[in-house]
Structures are given as structure tokens and as C-alpha cells.
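Of the protein chains in this complex, one is absent; all others appear in place.
A and B are the chain letters, set down in written order, and residue numbers restart from 1 in every chain.
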Amino acid sequence: MDIWNFLEYGAWALSVIFGAFLLIDLIRVDTTYDNDLLTSSREGEIEATQERHTI
Amino acid sequence: MANITNDAAKPERLQLLRVLGPAHVWALGVGIVLVGEYMGWNFAVGKGGMIAGLVACWVAGLLYTCVAMIDSEVTSTVAAAGGQYAQAKHIVGPLMAFNVGLFLVMAYTMLEAANAITVGFLLDTVAGMTGHSGLHQQPFIVLAIMFLAWLNYRGVLATLTFNLVIVAVAFTAICVLFFAIQFGASNVPLDFSAVTEEPLPYGWLGIVASLHFGLWYYLGIEGTCQAAEEVRSPARSLPYGTMAGIMTLLIAATLTWYMCSGLIPWEYLGQAGTPLFDAARVTGNVWLMVLLFIGTIFATLASANGCINDASRAWFSMGRDRYLPSWFGAVHPVYRTPYRSIVFLVPIALIFALGAPLDQVVTFSILSGLLGYTFMTFNMVMFRRKWPLDTIKRGYVHPFHPLPTIILLILCSSAFFAVFLGYGTQLIAMMCFYIIASLWFHFRRYQYVRRGDQFTMPWPRPQGY
Partner (left out) sequence: MAYEPKKQGLAAQIFDVVTLLVLTVGALYVPLYMGLAGAAKTPNPIENPTWEALGQNAAEQRQWEALGITDPASVNDMITARFDYSFSWAALIIMIVSVVGYFVLVVRLSDREYREVLDERFGSKRKGG
């Protein structure tokens, strides 16, 4: 066992932590909020409000 | 956060957060691309010799200047996440948009995988130099992707500010190496005798063939458009950031060619894994080696980071329009990122990074990019024809139309031929993939799409329709 072996295990551990955060937060958000709210984003809001592109 | 959920009186909409400035756009564009200077471009030298490498560098530079100009004009007018995808939807039509969306997701996810593979390879090299042989690369590949996905999940401002810092370091490293060599820090002198002795080992065909990897110098600069919905003033920031980006890259690419060709025999350079790091090794200066090692790692991370950002935006936009299941079109209520798309693309990137060989992944990425540039040519012509300059206000109007379009089309055709020399089978396999996917979309998937809702820009009806 040298430092590189520890780094390998460290990298696995960190990967699991980051991955777990992603999954847990995703599940938490999906169960807390209404899906219609989450998918309420629409394209073209900027144009509708600010950049009208009229000459 | 409270104002999002507690405001029950009027239906609130979740939008991506608009926080970015021109510097972030620059960091996104250059960040994805700069890794091309640290690895990959040098296969152009292998495919055609030293002069061909330089010609490819500048010809590809011209191609991408056209791309940047065309893209800036259209994107400064279509400010939507998904970039070229939203352009195609408004200008050419839904099926084209679906294909462009796929080009983007493929090109970026494959590039992300290639970057992760490179991180593992570099760490293995360094472990080997310290006397540890047989490093397991998988944990580092997985960690790179997981960490960057997490960063992207947590918010776009932090993600691209992080990118800005590491890209600046990586670009500075190239400049420092150049000046150090100019002021005599190298033990070994620059030598360009191969330019005269063996100018074109493959003749003129070599120049065309080298264009294949010449694209690597700049591949991905068009990714700046993906940020359109998160930029504070897209009509101004996007052209700014993109143009500054292409200038940065032209400088970096020329410096890189000059240093590497002068310090490394071209036969070695043509197959090297990390050419700039090797150039630093040839100088014999330990500080330069450390600097260029850091530069290489930062460049790969910045690129993977930008790729996650862009691929998820494109996937998210397609979900929002129901080109893909609408589940993907969700925005995180707190971080305001397309979180489901980010998470979904993680295992995809892992499949490619852990399972496929590097050159396959890279070729798939280049080909998807190339199809995207070919699309830009007729997209630009149609844009000017359907909405002439006096019908809608553009944030930026590029000069000399249609000259850039024509140049771009000629260069794209040459690049297809260059890829065909040696990678013809992949090219045809990929065309089959896109043809089958198109038929699938047209005959099955499109029935779930709302027709009129796809056209979201406040433009008049296009001329001729």
C-alpha cells in the first residue's frame, strides 16, 4: 500500500458521496415539489419580456 | 427560495437562473476547447507532417471563425437554452432540430468521456514517474465525472466561475511556456529543420487528411450558445464571449504548434498523448513540467465541465419541447439547473468513458460536431432569407454574408473527406444512426409534440411561408 492506493480508495469514496448527493437530492426534490411546477420552464421568456427584436 | 413556493396567488414558473456575463461565456467556450491544445491536435501532424499541422491549424481556424460569426448572429437573436437546437427549430424545422439536439448531446457527452479518460491516463503517467506502476484509472475517471456533475447540479454561476479560473490558468501556462522558451529556459534549442527537409511526407493529400484532427484545436467553441438562457444580456454577451474565445484559441493554437513542432521530432509528436506536457519535458525544466501538468489537468476538467453544462442544456431543451420525454424538462427549484438531465447523462458518460476506446469516442465527437457545422451553413442562408435584415432586430450582424457560409461549406466538405480517409466506416455507421433516429422521430416521437408551441420567438411569419 502506498499513497496511490490510498488515493484510489479516496477517489472511490468521494465518487460515492457525490453520486449519493445527486440521487438523494433528486428524489427529495421530486417527492417534495409538484411535477407541473418543476417542468414549468418555457423557452422564449427572455424574448417575450425584454428582447423583442423589433426594429 | 421562499418566494418560489410561498407565492401561491399567481402561478409561478421556474426558469433557469440568469446570472452570467461575457467572461463566463468566454470561459464556457474556451474551456471546452482548450484541452484540444493539450492533447489531440498533434495527430494532425502525424497525418500530414509539420507543415500540414500548421496549415490545418489555420484552415480549421478559418472554419471556426466562420462558425463563430454565423453562430453569434443567430444566437444573439434566438436566446434559448439548447443553442443551435432552438435555432434549427425556428429556422429549418422540428426534425432538423431533433437531429441538431442529438449532434450536440453526442458531441459533448463523447468529449466529456474523452476528457475523463485523459485524466486517468495522465495520473497513470505521473504515478509511473513516481515508481507506482499499474494505477487503477477507473476511480479517477468516475470521480472526475461525478464531481463535475455535482458542481453543475449545484448551480451555473459557481460552475462557470470555476471554469473561468481553471481556464485562465491553463491558458496562462501555454503563454508562460512560450515566453520561457523564447528567453532561453530550454536546454534543447528549437529546431524546425524538418519543415525544409521533410515538408510534406504525404504530399498535398496529407494536408487535407490532417484537417480531421485540425478541428480539435477549436472543437466546441460553438458551445457558448448553450448558455443563452442563463446570460444576463444575451444579445450583447454571446457575440462578445464567442469572438473573444475564438481569438484566444487562434493565439493558443499557433503558439502550441510553434513550441511543439520546434521542440519535438514530428514523428514523435504525431502520436504523442500529451504534446504540451512533452514539450515541457524536453525543456528539462522541472517548474515548466509541473506547470504544464497542472495546465493539462485543468484543461481536461474545464472541458468536461463545459461539456456537462452544454449536453444537459441541449437534453433539457429537447425534453421541454417533448422531443424527449417531458420528464427531462425540469428545473431544480433551488439551484435552478436542469437537474434531471444532468443526473441522467452521468451514467451515459460513464458507459463511454469506461467502456469505449479513446479514438472511437473522439471520432464520434468530431463527426457529430462536423454535422452540426454543415447544418449551420444552410441554416444561415435560410435565416437571412426568411427574416431579412430589415424584419427583425439582431444583436449582432456578421459581415460579408454569404462569404463565410460558402467558406464554411467548402471546409466542411474537405473535413468530411479528411475523416473519410481512415475512418470511413465510422462515418457511414454514424450516418445510419442519424438516419434511423430521424425516421424514429418523424414517425413515432413527433406525435407527442405540441405543434404551435415550438415556435417561441416573437418574430413575424417567415417570408415565403
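We take it that a residue touches a chain if its C-beta (ideal position, glycine included) is under 8 Å from a C-beta of that chain, and two chains touch if they have at least 3 such contacts.
The shown structure was predicted, so the numbers you read here are calculated from the model rather than taken from an experiment.
Participant: Checking the contacts here: which visible chains does the omitted one touch?
Facilitator: Result for the missing chain's touching partners among shown chains: B.
Participant: Any idea which of B:Leu122, B:Leu160 or B:Leu263 touches the chain not displayed?
Facilitator: Candidates B:Leu122, B:Leu160 or B:Leu263; residue touching the omitted chain: B:Leu263.
Participant: Quick one: which of B:Asn99, B:Thr118 or B:Asn163 touches the chain that's been left out?
Facilitator: B:Asn99
Participant: Using the document's definition of touch, tell me which of B:Leu135, B:Ala170, B:Leu238 or B:Leu324 contacts the absent chain.
Facilitator: The missing chain is touched by B:Leu324.
Participant: Please identify, in ascending order, the residues of chain B that touch the omitted chain?
Facilitator: Contacting residues on chain B, toward the hidden partner: 46-47, 92-97, 99, 106, 187-189, 191, 193-194, 197-198, 201-202, 205-206, 209, 263-265, 267-268, 271, 278, 281-284, 322, 324-327, 348, 351-352, 356-357, 359-361, 364, 374-375, 378, 416-417, 420-438, 440, 442, 444-452, 454-455, 461-462, 465.
Methods note: only the chains that are shown with their structure count from here on.
Participant: Give every residue of chain A touching chain B within the complex, in rising order.
Facilitator: 2, 4, 8-9, 11-12, 14-15, 18-19, 21-23, 25-26, 29, 33, 35, 37-48, 51-55
Participant: List the residues on chain B that touch chain A in their complex, please.
Facilitator: So the residues of chain B in touch with chain A come to 5, 11-16, 18, 77, 79-82, 86, 127, 130, 132, 135-136, 139-140, 142-143, 146-147, 149-150, 153, 229, 234-235, 317, 320-321, 326-327, 329-334, 339-340, 342-343, 346, 390-395, 456-459.
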